[in-house]
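Only one protein chain is missing; all other protein chains are in place.
The block that comes next holds chain A.
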C-alpha cells in the first residue's frame, strides 16, 4: 500500500510555508494571520459540534439514567452495555456509521460523538443518583413528595455533582474526539492538524490546531466547574 493510498478528504488551500522564516517553525504568526479566516471557521465548527453533542447527550442521558435508577434490574445491564460500547474505537464507529449516514456528512461525526458522550453521562448520572442516601429518600417520601417531586426536588439536585463530573468528562473528551472527524473532512481543528501533516508536514498549522484544541478543552472544563459551583452552592463550603 503506497504512501499516497489515503488522501485527506477536504483539505483547504493554505499558505505555503515559504515566507515563515527559515526552516519549518513550530509556530508562526504569519501562518495565523494569513489563515485567520480558515482557523476561525474550523474553531467555530469545533465549538458548535461540541456544544451540540453535549446538549443532545445530556437530554438523552439524564432521562435514561432516571429510568435505570427507578427500574433497578436495568441498572446493571445499562452500565455493562455502556462499558462494552465504550471500548468500540471511534474510527471503527465512524466506519460503521459512514456508509449509513453519508461519508462526508457532519451528522455522521455528530452521532458518533453523541454516542460516546452519552455513555459517559449515563454512567456518572446513575452513579450520582444511586449515591443519594436512602435516609434522604425516606425523609423526602415522609414529607409527602411523590416519585417525580422527589426526583426533581431532592434526588436530581443531590446527583448534580455526579452529573457535572460526567459533563466535564464528556465535554473534554468530545473536544479531543472531534478531531477524528478529519478522516471525512469534518474534524474542525482536526482538519488543521491533519491538513498540516499532509501539507508537507507544516508544523505551524499542526501546532495551531493542537493548541486551540487543548485550550478549548480547558476553557470549557473551567466553565463547567464554574457552572457546577453556581448550581450547587451548598457543596461549596464542604469542598473548600
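Keep this in mind: contacts are C-beta pairs under 8 Å (C-beta built on N, C-alpha and C of every residue); 3 or more make two chains touch, one makes a residue touch a chain; residues count from 1.
Heads up, the rule we're going with is that contacts and distances are computed from a predicted model.
The unshown chain of the complex is recorded in UniProt as "ABC transmembrane type-1 domain-containing protein", chosen from "Succinate dehydrogenase cytochrome b556 subunit", "ABC transmembrane type-1 domain-containing protein", "TonB-dependent receptor" or "Quinol oxidase subunit 1". Contact with the omitted chain, checked across A:49, A:194 or A:224, is made by A:194. Between the chain not shown and the residues A:62, A:114, A:132 or A:213, the one that touches is A:213. Contact between chain A and the unshown chain involves residues 1, 3, 5-7, 9, 24, 84, 86-96, 98-100, 102-103, 116, 120, 123, 127, 169, 172-177, 179-180, 182-184, 190, 193-194, 196-197, 201, 203, 206-207, 209-210, 213-214, 217-218, 221.
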